[in-house]
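Taking it in order: structure first as structure tokens, then the write-up.
Removed from the display is one protein chain of the complex; every other protein chain stays in position.
Coming up: subunit A.
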Amino acid sequence: MLDVRGLKKVYEGSGRRTEAVRDLTFTVEARELVCLVGPSGCGKTTLLKCVGGLLRPTAGEVRLAGRAVSGPPPGMAFVFQEYGRSLFPWMRVGDNVELPLKQKGLSKQHRRALVADALDAVGLTDAAGAYPWQLSGGMQQRVAIARALAYEPDVLLMDEPFAAVDAQTRADLEDLVRRLWRERAMTILFVTHDIDEAVYLGQRVIVLSASPTVVQDQLKVDLPDARDQVHTRVSPRFADLRTQVYEQIQAAKRGETVLKTDTPPLH
């Protein structure tokens, strides 16, 4: 579904050359939920923006369903960490969700149905008439998720979407993403710096190295599909997986590779 091959991104400007991403290759299958986790400042956001067609990679390519990505592709939606800045304060919640659909040239009736359905799916049926800034942070990020859902993407890119909300809201939003992913046949690429979140959400966790970024390790998360905050997080396998990811990230920070001992085969 999503192919990232030899991706490299070098920022040049004011006499400084920064290699943010060195060489990244990975694949995300259709309907898969993959979490990217890495030490802070490791170029996760750069990577995701290249995947979303918002940044042009210096080398390498991103392919979505076999076609090279050169700009934001129609089948992709992006959820940003900064929900307060990503939602337009001059538009009501319903209009925020509807705006991308207008660009798709859908009929008014169809748009309304999609907006209502998406707001319903994130539990904000009654918020269509409110302004984003009248809602709490968690609710605003739900609106941003609804906007992505209404767009009916094949691939949903999420850039540390819950980094700025409180722990309880975060748990609710994680469960929301799991539920929407299972209900809506989407492929999700989820970037986070939170190891627990990556293991709890993903079917697979890709651990990135420190900048300049390469893939440090990949782990298949062999937890049951039905997960919940109470039981999944205390299961021995969860602890096991998070320890492995943690070790890889510590190794990534030191710039070494750790020999894998207990990684189940991929796919």
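Just so we're on the same page, contacts are C-beta pairs under 8 Å (C-beta built on N, C-alpha and C of every residue); 3 or more make two chains touch, one makes a residue touch a chain; residues count from 1.
In this section, contacts and distances are computed from a predicted model.
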Among "Nitrate ABC transporter permease", "ATPase", "Heme exporter protein C" or "2Fe-2S iron-sulfur cluster-binding protein", UniProt-listed name of the chain not shown: "Nitrate ABC transporter permease"
Hidden-chain contact residue, picked from the options A:93, A:135 or A:149: A:135
Residues of subunit A in contact with the chain not shown: 49, 52-54, 72, 74, 76-78, 80, 82, 85-86, 88-91, 99-100, 103-104, 131, 133-137, 147, 151
